[in-house]
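Starting off with a structure, shown below.
Here the complex is missing one protein chain, while the rest keep their positions.
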Amino acid sequence: MASKCIITGVPGVGKTTVITGALARLEQEGVRYANISFGSFMFETALAEGLVKNRDEMRLLSKDDQKTLQQRAAGAIAKTEGNVLVDTHASVKTPKGFLAGLPEWVLEALRPDLFVLIETDEDQILGRRLGDPSRVRDMDTYRALASHQSFNRAIAAAYAMKTGCTVAMVTNADHLLDRAVDDLAALLR
Amino acid sequence: MASKCIITGVPGVGKTTVITGALARLEQEGVRYANISFGSFMFETALAEGLVKNRDEMRLLSKDDQKTLQQRAAGAIAKTEGNVLVDTHASVKTPKGFLAGLPEWVLEALRPDLFVLIETDEDQILGRRLGDPSRVRDMDTYRALASHQSFNRAIAAAYAMKTGCTVAMVTNADHLLDRAVDDLAALLR
Partner (left out) sequence: MASKCIITGVPGVGKTTVITGALARLEQEGVRYANISFGSFMFETALAEGLVKNRDEMRLLSKDDQKTLQQRAAGAIAKTEGNVLVDTHASVKTPKGFLAGLPEWVLEALRPDLFVLIETDEDQILGRRLGDPSRVRDMDTYRALASHQSFNRAIAAAYAMKTGCTVAMVTNADHLLDRAVDDLAALLR
């Protein structure tokens, strides 16, 4: 049975690396997933509908337009044949607080089977961000990061109540990437 | 006023013992509760409807059939006269992650007044599972168990938002069963 899986993790946790590894492993076994970035997919939907001309204009959309766009993107993903992996965020840290990555109207359109939180110790995430110049905008204190990961677990529970999806945690610890890849592959298999 | 109460706790926390003690105490005071195991009730509903011939077939039902069954069972429980205690799980640990014991469609059919989490220190639960051969299938590390209890609290908060039920925690600590029984009886009284 085809499944819709949502994979999330805070910036710097190594989400893309774990996803790439798990999908490569599954590919060898003949298990295929369409790998969709929810943000990019929304942008392409907005472009196609003439709502924006470039990515910068996305944040200028009204709240209602963003909501409609989210719903349309989620609906299109839900109609994709076969297994789908949606790469997104459990919550996004904004200047006004944490924003649900999958508010109710997105969940209702997407109907996910599985929701994955890729996590690790906050100290390791801080270390990775320090070593990655592209993550400077995501600099956090240890406590702020712990709050974010903890908020993500709480909102994942609300997603599970809303949709009936399972919620799994995959730990991507330093020096143990193989294990994270194994764990994610087992969830997607 | 009759009330619908949901009682939950991870395997090994002593849920059945606490429920039995609390109901016996209330019985003496003339307060009666129908004590329903949600899993058994669903199975009987499935049997009666000819969906399954035995308990093993329950897990072979399609997702949609399971959902319909959950709704029908919850609806039947909601119609029960008098006080009802529903013995179930806040979330179930599966190979694909935590699964909501009471997804939205069950909550909407059940309309509970009270949701109870029976909890205790993870170390005590591990000790009880080690001493109980029937719990071998539930063996967890301390951390995995702490994650489970914490996920249960988070999903209970989502249940409270959805239904307006109150959420109470009852601690069933080693050597203090009487206190847990008192606490649960006070919630059900």
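Letters A and B mark the chains as written, and numbering starts fresh at 1 in each.
In the analysis below, a contact is a pair of C-beta atoms (placed from the backbone, for glycine too) under 8 Å apart; a residue touches a chain by one contact, two chains touch by 3 or more.
What you see is a predicted model, and the numbers here were worked out from it, not measured in a lab.
Checked against the hidden chain, the listed residues A:Gln28, A:Thr94 or A:Ser134 yield one contact partner: A:Thr94.
Residues of chain B that touch the chain left out of the display are 114-116, 153-154, 156-158, 160-164, 166-169, 186-187. By the touch criterion stated above, the residues of chain A touching the omitted chain are 63, 67, 91, 94-100, 102-105, 107, 147, 150-151, 154-155, 157-159, 161-162.
In this section, only the chains that are shown with their structure count from here on.
A separation of 31 Å divides the Cα centre of chain A from that of chain B.
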